Each structure stands twice: as structure tokens, then as C-alpha cells.
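Structure record follows, encoded as C-alpha cells.
Yeah, one chain of the complex is gone here, protein chain that is, but the others are all in their spots.
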Amino acid sequence: MPITLKELADYCNARIAGGDASALIHSAADIKCAQAGQVTQLTNSKYAHHIKNSSATACFIAESFAVEKIPETLALLVCADPEMSFIKAVELLHPARVYKNQIAPQAVFENNVKLGNDIYIGPYAVIGENASIGDLSQILAGVYIGRNVKIGKYCRIHPYAVIYDDVEIGNHVIIHSGAIIGADGFGYKFRNDRHVKVPQVGNVIIEDHVEVGANTCIDRGALGSTRIGVGSKIDNLVQIGHNNQIGKNVIMCGLTGVSGSCTIEDYAILAGSSGIADHVKIGSGAVVMARSGVAGDIQAGMQVFGSPAKDKKTAYKEQIAISKLPELLKTVKMLEERIRKLEIDD
Amino acid sequence: MPITLKELADYCNARIAGGDASALIHSAADIKCAQAGQVTQLTNSKYAHHIKNSSATACFIAESFAVEKIPETLALLVCADPEMSFIKAVELLHPARVYKNQIAPQAVFENNVKLGNDIYIGPYAVIGENASIGDLSQILAGVYIGRNVKIGKYCRIHPYAVIYDDVEIGNHVIIHSGAIIGADGFGYKFRNDRHVKVPQVGNVIIEDHVEVGANTCIDRGALGSTRIGVGSKIDNLVQIGHNNQIGKNVIMCGLTGVSGSCTIEDYAILAGSSGIADHVKIGSGAVVMARSGVAGDIQAGMQVFGSPAKDKKTAYKEQIAISKLPELLKTVKMLEERIRKLEIDD
Partner (left out) sequence: MPITLKELADYCNARIAGGDASALIHSAADIKCAQAGQVTQLTNSKYAHHIKNSSATACFIAESFAVEKIPETLALLVCADPEMSFIKAVELLHPARVYKNQIAPQAVFENNVKLGNDIYIGPYAVIGENASIGDLSQILAGVYIGRNVKIGKYCRIHPYAVIYDDVEIGNHVIIHSGAIIGADGFGYKFRNDRHVKVPQVGNVIIEDHVEVGANTCIDRGALGSTRIGVGSKIDNLVQIGHNNQIGKNVIMCGLTGVSGSCTIEDYAILAGSSGIADHVKIGSGAVVMARSGVAGDIQAGMQVFGSPAKDKKTAYKEQIAISKLPELLKTVKMLEERIRKLEIDD
């Protein structure tokens, strides 16, 4: 349902500059392709040139962001935080799918399941013995929830996510399809020519406001818990081994692996395809750059790169040095020759 | 059902040289292990020595491929393109499983689903509101298809693949089990001590003849589409982030990750465990070698290696130089000593 520019500006706490306040906005789009009837945002000067010829009807922009030669048809929506205002606009114009309060007849409940109010449970979901699901949570089709699992309020678990027995999930948690929470950690002792399985009898605790990406795996603790702290966000295809302690507001990007018994402190960022060896501590706010492999503790706030990972500046210096290395080999050969000559002359 | 060598040769446009045209062929096998009653191929001189003692009944081979001392029981099937002829033979001798036209009674259909003709829908598949599935497509057991999803003709979606709402899939597309198409992209803005989720309201468009491997994830666009072009082939456990534009006939091997908003042009090859940072453009036909990490644009046709990835020749030169580096350190130390001596003498 389209709304007027004025309505949108009011809703998003923005001031209209230019354009037509009664123009209708039906959707949001990227500044590179926004058309008439669409609202966009401009927050990065790198993309500022796109505004000149934009057909968009409106564009969120910060007070301080200078632009010139704006099309007459384009209204600026001037505001304090255009990124947040744009998020509000997107949510208004593209409302999320609503799952109504309903238990699908094809869902299976084992004994003693405890369901909160206003819950959606999709077809073919399987809810194990003694599991509990909080108010307003949505368990989509085919989700498997093991025995004794606790799921808080306002959660959404997407189709075919699997929650093994004993896992505890807080409130406002999103788990995407194919994520496997609480499978056995990878632990064996080698005896008599075979790998003897170390029992994995702990669990996983996922705190509030965590999002877990598609096909990500978070293993249960061998003993005790693997823990994901409040507000941490985990991308797709991430492997989190047993007994890791992930702090608050940590970011873990796609294809990253954390072996086991690591501590990843608050606000740390593990970029794509990075890896952490076992028993390592990543300090608060540290950044492990893409594809880096960390084998020892990283101090708070450090940025590291490479495999083995080093302080970013050191790693970059080494990279530059390596690029000069083939030339250096030649140089040294020539120096040797010059020394030889000097020695003969000597 | 075995067929005669003559029938096979005719079917595959090959000429029989030697052997017994009435011999029965029941299956296909690799040249290293093919037995009597089996057909094989020889296209790589590296494996030519296997033919001498092969028990195979027949072997596809190119006109130009010189072989000596072939067992008397072995017939050569001489043809223009033995790889293609062999594929035809394999398909004939090992026919693919046929899924008959049938809707399993355990499938769940939400409102207004549009089904084409001659469709197979397996048990426990869930098909969302307004979804459409084209003629002759096969939706195997437990596939989840979201709201408004469009699936073309002649597709096969394997068990427990998940297609989120609004995804569009062309014709002749194969999606393997556990693939998650259209989960949310990984985008947040950090405000007031928390990561605020950027709504992911775009979709995924998969064009004709694409194959998506098992447990691969393709995220929906934040706004607009993530697109996989005609004929591209994606291996298992690949992560494709939001708003990537993957061209035509691109190859992406296992465990590769593409962050977001990248352009991967036609015919590019991303080898195993490679990774692409966000907003990067990989030119047409470029090759990102295995385990390479690309942080900047790659020109068409380039081959790059390493992390950070460089032109292959440069990277190899550096690798060779690095292997000489420990020796170089010693050499320089000795040169320094010789210079010191010269300086003293001087």
C-alpha cells in the first residue's frame, strides 16, 4: 500500500526538502536503481554521483551531507540518522510476513510440551518431550526441536532448523533454515586402534537477540555449555565447536570456524572464512580479518590478518615486503658479484 | 538391461574397432577398474597405460588418440568427442531415477498454489501461498517452498532444500538437498550498543540450467535481487551473500564464499575454498584459484592466486622467492661480513 511522502517523512522523523510532499511512495530501493515511486538513501559519498540522474521520488540524507544538482522530482528526506530512518521506511513499505497464531495439524508434539501464547507452529514441526516455547514465537515448517529444549519469546525458527536436546534459546532469537544447534562436539580419544567417542553431554545456550545464519552449526558442550552471548550475529555456514564462549554483540561472518573451548569476547568481529584454533581467546573488539587463521590469543582491540594471523600493520608490511622479494633476490645476487669484484681488487 | 556393443556404438555415434560387436555391455566404469561387460573412456594420455591390461569390453577414444597393444577382448569405440559419447553411454546404461507424475498425499499446500502438468511432489513437501511450479518439475520429499515462489519447468529440487518466500527459479534448475535459497542477507547497523537488523526484503533469482549443490546458501537481496545467471554451476557448501550478481556459466567450487554486492561475470571460475570480499567485480572468464582471497576487482581473463590474491605468475614467483628466503637471510649475513672486512681493509 503506497503512502505519501509526507506520511513517510513523518513516520521516519525526516524533514522534506524539495519534491512533492503528496507524491506516493510504494517501495524502497538502492540508490543505483531507485525509480519513481521509490525511496532510497544516500549515506556514502562514494555513491553521491548516482543522485544526479536518479529517478527516485525521495532520498534519506543526513543534515550534513552536501549534495548538488538534485533532480526536481527528487525530494530529500533530511534527518539525523538516514540509515536508521531508511530501515524504518523499508520495514513500513515492505512489511515482514506475518505468521498467524496457529498450530499446524501436522505438527508432532511429544509429551509435556509447554507452549506460550500466540505461537505459530508450522506443518511437520516436531517438538520433543518437555520442550517449552515462549509467547509469540514462530516455529516454521519442519523445525525439529529436541527434548528439554527451551525457546524464549518472539523467536523465529526457520524451516528445517534442528535444535538438539537440552538446548536453551533466549528471546528475540532468529535461527535460519538448516542451522544445526547442539550436535555433538568433535572429540575422540585414540585407544586400541580406534577413535573412542568422548560423550558430548553438555548443551548450547543462545542468549537474547542472537541471529544464526542458514546451515550454521553450533555444537553442544562436551560438558557444560557452548554459549552465544546477547546480540551476537552469526552468518551462514559458520562452524562453532564445543564449549566455545561467544560474548555479546560478536559478529561472525560466513564460513568462519571456531574450533573449541575458545573465548570470543564482546564486540569481536570474525570476518569471512576466518578460523580460530582451540582454547584461544579473542579479546573484546578485536577484528580477525577475512581468511585469517588465529592460533594464539589476540588482545582486545587488535586487528589481525593472515595465516598465521598477525597484527594487521605487521602483516601488511610483510605483504609489501614479499612483493619486493623476487627483486630483492636479484639485487642480492648483484651485490654479491660487486662484493666479489671488490674482494678481487682488494 | 545390457545392450550390445553395436547398439551402444550406434547410439553414441562411435565406430567399433576390434572386439566383438555382439558383446553385451551392462554398465560404465572408470578405466582404472572397468571389467568385462563394461564400457570405459580414454581421453587423457596420463591414464593410457591402464588400457594395456584392461578387462573392459569397450573404450571410447578419439580418432587422434594413439594407443598400442590393446587387449583382444577390448573394442575401441572411436568417435569425435569421446567424453560426450561416454556421457551418452552412461546415461543410457545407468538411467536416472524416474519420479512419476504424482502428488504425495502428505504434501501441504497453502492457498492458491499453481501446479503445472506432470509434476512430482514428494511426501511432506510444503508449498507456500501463491507459489507456482512449472510442468514436469520434481519437488522431492520435504522440500519447503515459501510464499510467492516461482519454479519453472523441468526442475528437480532434492529433499529438504528450502526456498524462502519470493524466490524465482527458472527452468531445468537442479537444487540439491539442504540448499537454502533466499535466507536473509547478513546486514546490521550498530546503534545504541546493539546490531540493528537491516531488513532483507529482496529475493533470489536463479536462471535456467543452474545447479546448486548440497547445503549451499544463497541469500536474498537486502533490496533487489541476488541473481545466479543462466547455466552457472555451484558446488556444495558455497556461501553467496546478498545482492551478488553471478553471471552466466560461472563455476563456483565447494566451500567458496562471496560476501555481498559482488559482480561475478560470465564464465568466471571460483575454485574451492576461495573467497571474495564485498563489492568486488570478477571479470569475465577470470579464474580465482583454490583458497585464494580476493579483495579488489579482477580483470577479465586473469588468473589469480593467494590471499590477498595476485596475478598467478606474480604469486608463483613470490612463492618461489619465499622458498629461497631462509637461504637469502644467511647469504645477506655473510655478505655483510664480507663488506665489513672490505671496509676494514679499506
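Descriptive notes on the structure:
As written, the chains take the letters A and B, and residue 1 is the first residue of each chain.
We adopt the following convention: contacts are C-beta pairs under 8 Å (C-beta built on N, C-alpha and C of every residue); 3 or more make two chains touch, one makes a residue touch a chain.
A quick note: this is a predicted structure, and the numbers were derived from the prediction, not measured.
For the chain left out of this panel, the touching residue among B:Gly18, B:Gly37 or B:Gly272 is B:Gly272.
Interface note: of B:Gly170, B:Gly213 or B:Gly283, the residue touching the hidden chain in the full complex is B:Gly213. Contact with the omitted chain, checked across A:Ala48, A:Ala104 or A:Val201, is made by A:Val201.
If you put the hidden chain back, the residue from A:Phe60, A:Phe86, A:Tyr120 or A:Tyr144 that touches it is A:Tyr144.
Although one chain is not shown, part of chain B still touches it, namely residues 28-30, 33, 81, 83-84, 87, 90-91, 94, 96-97, 104, 106, 122-124, 140-142, 158-160, 174, 176-178, 209, 211, 213-215, 231, 233, 235-237, 249, 251, 253-255, 272-273, 290-291, 307, 319, 322-323, 325-326, 328-329, 332, 335-336, 339, 342-343, 346. Touch with the hidden chain on the side of chain A covers residues 108, 124, 126, 142, 144, 147, 160, 162, 164-165, 178, 180, 183-184, 186, 188-191, 193-199, 201, 215, 217, 219, 223-224, 237, 239, 241, 243, 255, 257, 259, 273, 275, 277, 293, 295, 307-308, 310, 314, 317-318, 320-322, 324-325, 328, 331-332, 335, 338-339, 342, 345.
Everything that follows uses one rule, which is that only the chains that are shown with their structure count from here on.
Each chain gets a centre from the mean of its Cα atoms; for chain A and chain B, those two points are 26 Å apart.
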